[in-house]
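Questions regarding the structure given below will be posed in turn.
The other protein chains are all here in position, but one chain of the complex has been omitted.
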Amino acid sequence: MMRKPMRVDDILNNDVWDVDYEPHIRVDTTKCRECEEKPCLLLCPAQCYTLAGDEVLFSYEGCLECGTCRLICPHDAVSWDYPVSGRGIHYRFS
Amino acid sequence: MLKMVVGIKWVPNTTSVNIDPKTGTLIREGIPSVVNPHDLEAVEMALRLKDEYGGKVTVITMSPPSAIAGLEHVLGMGADEAILVSDRAFAGADTLATSYVLAKVIERLDYDLIIFGQETIDSSTAHVGAQVASWLDLPYVYYVTHAELRDRKLVVRRSLENAHETYELELPALISVAMHTLHPRRVKVSNKLRVKLENPIKTWSNQVLGLDPECIGLRGSPTALSKIEMVPKVPRKNEVFRGDAREAAKWLLEKLMEEGLLKLG
Partner (left out) sequence: MKEVGYKFDVIVVGAGPAGSAAAYTLAKKGFKVLLVERGRVPGSKNVFGGRVYADPLRDVFDGFDEAPIHRWVTKERISLVNGEAMTSFEFHERKRTSFTTYLTELACWMARKVEEAGGTVLTEITVDELVVEDGKVTGIRVGDEKVSSDVVIDAEGINRLLLERAGLVPKLEVRYAGLGVKEVIKLSKKEIEDLFGLDEDEGLAWLMMGDVTGGLPGGAFLYTNRDSVSVGLVVMLGEAVKEVREHISRYVEALRLHPLLERYFRNGRIMEYSAHLVPEYTWPSLPHRLYADGLLVAGDAAGLLLNLGYNFRGVDYAAYSGYLAAKAVEKAHEMGGMTSENLSVYERMLEESFIMKQLRKFRNAPKMRENGRLYTTYPEVVNSVMDQLFHSPYEIPKVMEAFKRAKDGKIGWLDLVRDLLEVVRSV
């Protein structure tokens, strides 16, 4: 196995999703512009939150549905729900 | 009132198939199956037609019994009944033998319209819809993005790269739905309850169908897979541009022209 740290994308490659058609999480990124801390960038385990320039970019596809972002967001910018119809992450060995 | 039959396939969720670095083979352990996503679009089209004109949607699949979970999913979306076509004798079928069995199943049903998805995510042949249409001698239009009824005729739109074509079909007919055109609807709790409490799934084996063993399963399949080769990895150039979007676009355009991949005409 890799003897150096793997990128989170490569680690996530081992997981299974049936991605929902509509995002189950919506982020009001206008609030992110005011946000100094942006803890989501480091604490979302799937790195769904990334920076593009100064903008926070959110993508829901690789979400592990843990709920961390909802709790840690200092500006309440995250409206959070679960995927429907059995979609989203499908854990098998956890 | 439209009587519709939709064919679906229960496939491994190939969005998540990985290669074992040690053996170079596919890791199949624990890969869950899903209803082929493009077939969910076929189900969605049938349900929209039913919403509009009334009718009945019967979903069929040829598969081992594990596909019952997939049939439950589409019944949850609102299909009326489902038939699992399942027999060891059907195993190992290529698209020809598969389409033969499905055609024989459909023959026994009362139908106006048959709908398939464009192709499957596990083999991408797009054969089965066309083959079923041939077996049943039905008009067939593929890449359909929209369908409606006018005077007992089905008017369908078909999207090609640079044109939209409109066809008028006498029923019965067969269409396949262009992928990425429809969002399958959410599973409803009332439908799921009906599945559990009224069990609308029937299983048909070859005892029911009585098909010639020479025409089904491995023996009925002329396709032979001669070889699988891995495509060698092409080394990629990797450059990252940091800066604003307008400059990035300009930079990318120049790069692509430099490489001869784009020409200004």
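Going by the order they are written in, the chains are A and B; count residues from 1 in each one.
To be clear about the criterion, contacts are C-beta pairs under 8 Å (C-beta built on N, C-alpha and C of every residue); 3 or more make two chains touch, one makes a residue touch a chain.
Given the structure is predicted, the values throughout are model-derived calculations rather than measurements.
Chemist: What chains on display are touched by the one that is not shown?
Modeler: Looking at the complete complex, the unshown chain comes into contact with A, B.
Chemist: Which is it among A:L12, A:V27 or A:A77 that touches the chain not included here?
Modeler: For the chain that is not drawn, the touching residue is A:L12.
Chemist: Considering the whole complex, not just the chains shown, which residues of subunit A touch the missing one?
Modeler: Where subunit A meets the chain not shown: residues 1, 3-6, 8, 11-12, 14-15, 18, 37, 39, 41-47, 64-68, 70-72, 80-94.
Chemist: Just checking the interface: what residues of subunit B touch the absent partner chain?
Modeler: Interface with the chain not displayed, on the subunit B side: 20-22, 29-30, 32, 69, 73, 76, 186-190, 192-193, 196-197.
Basically, only the chains that are shown with their structure count from here on.
Chemist: For subunit A, which residues are in contact with subunit B within the complex?
Modeler: Answer in residue numbers: 1, 13-19, 21-22, 53, 84-86, 90, 92-93.
Chemist: Along subunit B, where are the residues that touch subunit A in the complex?
Modeler: Interface residues on subunit B, with respect to subunit A: 13, 15-16, 18, 21, 30-32, 34, 73, 76-77, 183-184, 186-187, 242-244.
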